[in-house]
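Could you have a look at this structure, given as structure tokens, before my questions?
The complex appears here minus one protein chain, its other protein chains still in place.
Moving on to subunit A:
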Amino acid sequence: MGSYHLGRHLKILEFALSSMLRRRTKNLGLVLVFAALVFLLSSIVFLTGALRTEALATLEASPQLLVQRAMAGRHALIPLGYGELIARLPGVGSVTPRYWGYYYDIYTGANYTLLGIGDQGLESPGSTPLRLVEGSFIMPGQRRVCLIGEGVAEVRGTRIGGMVSLRDARGWMQEYEVIGLFASPSRLLTNDLILLPEADLKAHFGMPDDRATDLMVEVYNPHEVDNISRKILERLPDARPISHAEIQRTYETLFNWRGGLLLAMFLGAMAAFMILAWDKATGLSADERREIGILKAIGWETSDILELKLWEGAALALVAFLAGVTAGYAHVQRFGAELLMPVLEGWSTLFPAIDLAPRIDPYALGVLFSLTVVPYIVATVVPSWKAAITDPDRVMRAS
């Protein structure tokens, strides 16, 4: 009995698949439209996930407390004496000056971040999330050398042993030999990064010896960060302490803004999908109506017809969903989300090209599934149900 029951479902499934093959042109068209929409939606989901991953990775690299100096509301170089004062505050572990700045490359139209590496942390830069993929780190005392990120290497068309030319603060071209290529969990963080010996960087930007770009402050007890920030402000009114939490909020704002644009596209694509589903719901072809009438007339029950249409809708929706999600993944993974990148146009001038690793979020995919496959199946079944509950004698009158 059980196998008979299963056999009944299998027979209806077989007929559903053969019906789909009979209407292959129409169904292929539907699969393509459906898959295209799922492709767009899943690309957005994957890209948003990738951006969040980037944000998290970037955040991990940020210091517990960063102290900058503000002058006339703008970021200014900070005296190293500030660091000595901060280091004396109870609860502060260490204070490390950072030397960095932006460099606009007129030839490639890209912005680079130049970061100076002091003699202390050169051989084993474990304090940064950087990972050397080729070459070596800067050795103590080494000059006129640099390490570059993969994005810079690509834009500059250079590798280990090549030269990177940068115009310094005096307008003179300075050449640095590339001795290493690095990567990090966040391409956003390092894609545009050039590491120079600290002395070279200070000379390049013409920075005074007693100044740094900002100070990284290590606090023994993370719960004391706000307290120490307050103490710094009390002693150094022109200092601007930025805690890890504040950096996190900044990144969230940045990525949420990007995510917001993507969300707008997502909603647009969803609207297009709903129109497709509505069109399907309201439009049952004369052929389909006739076939439903025939099946009713030869003894199929309404529930049998609903099962048939359920199989048809599910098969089409699943094929389209899988195709769309696979294409969306490939779009983000292999082709750098080229179709969506205009949304991120602002970054393309700040960074060399970035490759984003899509992140598969089962929850997001589940939501996408329930927002596309489920409504499509419902949209398929409802008009069939309406047709199936009409008198089968209509088929006797249809010419």
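Operating definition for what follows: a residue touches a chain if its C-beta (ideal position, glycine included) is under 8 Å from a C-beta of that chain, and two chains touch if they have at least 3 such contacts; residues count from 1.
The rule is simple: contacts and distances are computed from a predicted model.
UniProt records the chain missing from this view under the protein name "Phosphonate-transporting ATPase", selected from "Phosphonate-transporting ATPase", "Zinc-finger domain-containing protein", "Xanthine dehydrogenase family protein molybdopterin-binding subunit" or "Predicted lipoprotein". Although one chain is not drawn, the whole complex shows that of A:101, A:118, A:336 or A:392 it is A:392 that touches it.
Among A:157, A:171, A:206 or A:299, the one in contact with the hidden chain is A:299. Against the chain not shown here, subunit A presents residues 1, 3-5, 7-8, 10-12, 15, 18, 21-22, 290-291, 293-302, 304, 389, 391-393, 395-399.
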